[in-house]
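Missing here: one protein chain of the complex. Every other protein chain is in place.
Chain lettering (A and B) follows the sequence in which the chains are written, and residue indices restart at 1 in each chain.
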Amino acid sequence: MTRTTQAPKALRNAGNYIDDRFHLAKTGKKQLGKVFPNHWSFMLGEIALYSFIILLVTGVFLTLWFKPSMAEIVYDGAYEPMQGVTMSEAYASTLYINFEVRGGMLIRQIHHWAALIFLAAMLIHMLRVFFTGAFRKPREINWLIGIALFALAMVEGLFGYSLPDDLPSGMGVRILQGVMMALPIVGPYASMFLFGGAFPGEDIIPRLYMLHILLIPGILLALVGAHILILWHQKHTQYPGKGHTEKRVVGTPMLPAFAVKGGAFFFFVFAVITALSGFVQINPIHLFGPFTPTSITSGLQPDWYMGFMEGSLRIFPNWFDIDVAGYSIPTAVLVPGLVVPGLVFGAMALWPFVEAWISGDRRHHNVADRPRNAPVRTGMGVAGITFYGLLWMAGSNDILSETFSISLYATTWFFRITVIVGPIIGFIIAKRACLGLQRRDREQLEHGYESGTIQQLPSGEFIEVHKESSEDVVHVLESKEPVSRIDVRALDENGVEAPSSRGLMGRLRLRLAEWYTRDNVSFEGVEPHTGHHLRHGAHGEDNLSPQDREEAATT
Amino acid sequence: MTDTNRNHDNDGAEGPDRVIGTPSSAAGSRVIADNPQGDASQEGAYSPEETHTRPEELQRKGERTAAMWFTLAFLGGVGFLVSYFLFPPDAEGHPSIASPLIGQWSNMLMGGTLALSLFGIAAGMTVWARQIMPHYEVANDYDELPSPPEEKSSFSDFFMRGADESGFTKRPLMRRTLLLAMAPLGLAPIVLLRDTGPLPRDTLRHTLWEPGMHMVVEGAARHGEEGWIHEDDLTPGGMISALPYVEPDAEHPHGLSLNDQAQTVILLIKMHEREFSEEMTREQRNWTHNGIVAYSKICTHVGCPAALYESESHRILCPCHQSTFDATNGAKVVFGPANRPLPMLPITVDEEGYLVADGDFSEPVGPTFWDAQRGK
Partner (left out) sequence: MTRNGETVKWITARRRHPLAGYVVVTLALTLFGVGYAVIAPGAERAEAQTLAAEAAAAEEQPTAEDVAEGREIYNKTCASCHGPNGEAGEGYTGPDITGEGAAAVDFQVSTGRMPSMNPDAQMPRKPPVLNQEEIDDLLAYYNAELGDPGAPGVPSSDIPGEPPKRADFEDHGAYEEALEEWEAKYEDYIEGAKNPNAGMELYLANCAHCHSWSGQGGALTGGRWAPEIGDATPLQIYEAMITGPGTMPEFSDKVITPDEKQDLIAYVKDLQAEPNAGGIFDLNRVAQVAEGFIAWTVGLTLIVACAIWITAKQRTHD
């Protein structure tokens, strides 16, 4: 690296060959120099990308043997406990993969673990983007694509879970069918069309198979491509820091370091998933037994990402079901099955636009917000996590009930109440925590950090010595901008309210804007390291902000 | 970052790309480690002492570490190939993966070696990137958004000229007929889906159950009349999952397709007649026989088998979403999300005392749909 070596001839020739045809030298240099900010949380999306690749590869392997057929056969394969059992060809071929294809069990387990990791990675990636405000202009469209990816991946996972036609997987399909049936008027038709007749019929697995291996992955692939292209074009956001500005992004270039780091990360993801698959049994369909519509197991669960829907199906009561003249609208199915996911995904999709509308913020943002510097957003995020998390836990309330010996109905009631109260409490706590952290930041910016060293002053007073924060820290602390807000009480020169604040929506917006910005701690006029704690013994009153004076008075 | 540095940079080729902390390769060997007080202090996340190349000695150490990881990965990979051939499937006299214990070994060996190999590569590459490559950061300018007004208006002019030339806005007849032409084509894919399944008609309202049909225990491999359930078979507090008896054929031990099973399966429950609730209607009482009552096993919520009968409280619980039905009272919903009671199957006995159906279910079986209770 101290000297540029001449490119080897073969490489030069290949390069020339390509460039002769595509004119890529300039673009190539630029793209290979693409900057990747250095922070682990920027790697979360990559986990999802890599597990998706693993899913594609292992999925192809599984298709070599899997037979998507519901034809009933009597099993005569090598796995002894099931010999002579009547089952569908789909289930029998999955047994074949498990017990007669070497490495088949491993690949199946990799496929399943990778699916769990795929969705988990997408979720925390999404949370990172949300809490750092990385969805803001100009990245709203990529945020929407991300949500579409998550929703599609959920469906993809559900369908994949349903294919082996084992006992729990068939029940997943049954619940899907039950939710469809509840749709007013169209329900029975939709169900008959999807299943090719009454449940379970003989068509559903071939159809889900087509959706699972062709249609949905195709759309996923296209969306992943678009997601990455947009990211590439708009470049990464970055955390505040020295030299990190709205105009330029700082980080490791693609060539050489990041290419190697990214490659290493792919292998890490693959290694962890493989290690899990080698040693931790997942979805042991050969132990579950084949699907029959008449049998069921206790503790029946979907995979984790469907847990919040399962939970809402469990706790939503039938009190709001509408029964008139023999016609029923079972809201206890429709609300959890459609409204709850609609609410979760709808709220996520709308949030960037709602936030921009409330705050009137139309600027471009490339430097990520620290979550504490947007307390309302952070609070909303925490409320959302609480809501989702509680529903998710409610989806395993029977397991919780059994494990902790709590009455089953008590857990139902617990979740019914906390699902409403929890998010509110979560919001309040998170917002308070943010504001507290803001105050601490302001404190640290002015007074430096607490060094942990206690000194006794000549006067006998004990103080903790404060030290100046590093330049880097100061950069981070100073990154806090005033939360942008529309001018709440704006009157024009004639004393007339701005048009944007008139009318019902206008007033609503004003109220929201006030709520959004009200409690924010202002950093205005705070100069780094001017606080009195750094100059003990020399309490210069001149530099103190009013708050400091107050503080000085009380201490 | 200083002007001096900028001068070295990029040989004038690319504005935005700039190396912080190290000059471009063209500038030769001046890296920041040689120049700790260097000019890198202005930008980048790292202070100058963290922007550096590694001394040769450290690099050599890194090379050894990386090589060790890669060697480990190689061994893991070889181990994977070996473990693949170690356990042949379906081989006479050899350990076969069809046996669960050997399958477990095979899976752990293959998974373990593959994971080791992958991890070795990953760790080696990480060491490579972190201990051998020089460490520095670069900055890229974000694209200026939005485009400058001239570019925008130039684009707009170009586009509108094209649009005008096309005549699409000026020729409404053509435009409208084109849209008209599209409409049926747009419907075609939806229409084509029509044959994915039959219409429901009244299939949801009827099952196989007919008066006089005998019952057999679900899953029991008894043949013919031997399998019929007798009224004396059940003891108070007893329960059994049952299906209608039809002449068996080879394909279906019960002679029933899965579809028929899904519709006809019942829970037979016996209790003391005095335990029946007062609220039970006379009709519902008539559907029981001597304390035996038959409910559809398919939950009216979303269709799981609601099979969990508690003989003390006489509650029937669906293990999926915990809808709870009162078995003493026509399976009335007492907790949970289900919309309506489990349908009841009227039962009686034949002259020998075998249980038989006395008709079809009282209501459509399975998940509640919009007109499930119509005409009741």
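Heads up, the rule we're going with is that a residue touches a chain if its C-beta (ideal position, glycine included) is under 8 Å from a C-beta of that chain, and two chains touch if they have at least 3 such contacts.
Only a predicted model underlies this, so the values are computations on that prediction, with no experimental measurement involved.
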| item | value |
| --- | --- |
| Touching the absent chain when the full complex is considered, from B:86, B:220 or B:349 | B:220 |
| From B:73, B:138 or B:239, residue that would touch the chain that is not displayed | B:239 |
| Given A:284, A:360, A:436 or A:503, the one touching the chain that is not displayed | A:284 |
| Touching the absent chain when the full complex is considered, from A:373, A:386, A:401 or A:438 | A:401 |
| Chain not shown, touching residues in chain B | 33, 45-46, 49-50, 52, 100-101, 103-104, 107-108, 111, 122, 126, 129-130, 135, 217-222, 229-230, 232-241, 269, 305, 307-313, 315, 317, 319, 324, 335 |
| Touching residues (missing chain, whole complex) on chain A | 38-40, 42-44, 46-47, 81, 84-85, 98-99, 105, 109, 112-113, 116-117, 120-121, 124, 167-168, 261, 264-265, 268-269, 272-273, 276-284, 286-289, 292, 294-299, 301-304, 307, 396-399, 401-402, 405-410, 449, 452 |
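By our rule, only the chains that are shown with their structure count from here on.
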| item | value |
| --- | --- |
| Chain A partner contacts - residues on chain B that touch it in the complex | 1, 13-14, 16-17, 19-20, 25-26, 28-29, 31, 42-45, 47, 53, 84, 87-90, 96-99, 103, 106-108, 110-112, 114-116, 118-119, 121-126, 128-129, 133-135, 137-143, 145, 193-194, 196-200, 203-204, 218, 241, 243, 251-253, 258-259, 261-263, 265, 297-298, 301-305, 307-308, 319-322, 333, 335-340, 366-376 |
| In the complex with chain B, residue positions of chain A that touch it | 1-4, 26, 29-30, 33-35, 38, 72, 77-80, 86, 98-103, 105-106, 109, 138, 171, 174-175, 177-179, 181-185, 187-189, 191-201, 203, 233-235, 241-244, 246-253, 256-257, 260-261, 263-268, 270-272, 274-275, 277-279, 292-300, 310, 313-314, 316-318, 321, 323, 325-330, 332-333, 336, 364, 366, 397-398, 408-409, 412, 470-472 |
